[in-house]
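Once you've had a glance at the structure underneath, I'll fire off some questions.
Here the complex is missing a single protein chain, while all its other protein chains stay put.
== subunit A ==
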Amino acid sequence: MKSGISSIAATVTLCIGAYGASAQEEVAGGTTLYGDLQSVTQSMLTRAAGDGNNFLHTNGNYAQTRYYPASQINTSNVKNLRPAWVFQTEVVDTMETSPIVVNGIMYVTTAFNHVYALDARTGKQIWHHKHSMGPVTTYCCGPNNRGVAVAGDKVFFGTLDAKLVALDAKTGKQLWETQIAEPELGYSETMAPSVVEDMVLIGTNGGEYGIRGFVKAFDTETGEEKWTFHTVPEDSVGVWTTEDATGRNMHRDIEAEKAALAEQGDPYETLGGGVWQNPAVDLETRRLYFVVGNPSPDLDGSLRPGDNLYTDSLVSVDLDTGEYVCHLQYIAHDVWDLDAVSPPIITTVKDASGNDVKGVLHGGKTGHVYVHNADDCSLIRFSEAMVPQEDMWTLPTAEGARMLPGANGGVEWSPMAIDPNHRLSYAINLHQPMTYTVRSTPYPEGKLWLGGSFDVIPDEEQWGNVTAVDYDTGDIAWQVRTEQPMIGGILATAGGLVFTGEGNGLFKAYDSSNGGELWRFQAGAGVNAPPSSYTVEGQQYIVVAAGGNAQLNFKRGNNIIAFTLAD
């Protein structure tokens, strides 16, 4: 039991959301539950983009569009949105979970790896699983967990002690667990896994600890490893590029790096390259697309000569084997931690000739939305900067050098959403002026290894924004400024809405076509998690966690709040 965590778990059912008398009531400890807990078929997972009842993937569907197809809640009636219920978890701490909903059953996670199954109509707890944590956990940025994956009769999640765990969806009992990597060396898990057919896919945290990153596939039935893709190849040197993906000079000292390479050798074994957000899955081509995080140590390039492949990159691999297909590196030899973390989205985009092609979008910490050709990962275009960029790329110094964006972005890990009808992507951004300081120290054997620090400049104003980008042109279509830097995620719906929350507790709905604010709710703690939506018994809900954020020190809480239209 962690100190400071409330031992009280309570379900508060509010007055809205009356259910028909015919609704089946759950029987505590019995077998009669609402919905069928053992029904997540591959067909359901594959067709999730058109499923207006469930929310089956962390980012909505395999393409990760976070575009929900139900429109009962829409621009004309969203003003009537009210809380249907509030569920309070046992853990009052940072929340980044994406609620998953299967046939009226909701699965959410908390900090320190608690998992709950709830009745999505009422918020009533069905079961609670608390992971039996090992003695070594690792997290750079809060004891986060971003949720579960569901398939068949199982629920899967990753843990801070670097395990992948499968639970019985009906009871919450553990079926198996697999040690993914050695936690003492800095490996840990905060991302939700993804499931495709008989594989559970998961990456790793640890870019701040000198790990060697990977994406692994495990057998859904046994937990046995099926394949591993190392995000850092044994030859991580690359082509010694001096420009970032947008063509700006990064002021690399290539001769010094080549000398260091000759002296030190390839740094691949401790080069970082975590993958801690879900891959987009293309079942048509049987390929995965994911983004790879920063090199280790974050700010000190002197110990890692070369481009540091495939850190700070979009990477595509074969779904069945994990073999490399293509990549595009946004920032070679990054010394600012302005890496690639927001999960990529597959959608149709215009290429440079104006033809529709299959594309991949990524919202960068740099503040650009990058638009790729899915076929070869090549960059078609990048958007206008969504946040101020100043003095890019000023190298970190011993005294600390100011440059914008700060190391959290732009777009942090927060997933973007799109509306394919408007051909717009929606991103939430941070503006946090920082200084970048370098301090070279040797590999500390699995301890924090930043190679310096990125420090918020206390006297400069911080803020955030919600930005819609036309991904066919790269132009900003609309932008709304927020009081605080934004972290958490966003959801678009067929009702012409986007939903996103703020660190000050506000949860808002905007008109997805023009950014007009249509609704707001004060949640009482930071709303810094991605919203989901679902429909039960004909009633559409929007649900989001309000637990604050450790990284940005937004007020912590423990609430899962579901909203529906007032009668």
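To be clear about the criterion, a contact is a pair of C-beta atoms (placed from the backbone, for glycine too) under 8 Å apart; a residue touches a chain by one contact, two chains touch by 3 or more; residues count from 1.
Criterion: contacts and distances are computed from a predicted model.
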Looking at UniProt, which of "Peptide ABC transporter", "Ferredoxin-type protein NapG", "Cytochrome c553" or "OB-fold domain-containing protein" names the chain we cannot see? "Cytochrome c553"
Touch assignment to the omitted chain, from A:C141, A:I211, A:L288 or A:L361, lands on A:C141
Only one of A:S132, A:T222, A:T348 or A:S378 touches the unshown chain, namely A:S132
Absent-chain contact - pick from A:T190, A:Q329, A:T437 or A:T482: A:T437
Could you pull out which residues of subunit A are in touch with the chain that's been left out? 1-4, 93-94, 112, 132-143, 160, 182, 184-185, 400, 437, 439, 441, 444-453, 455-458, 550-553, 556
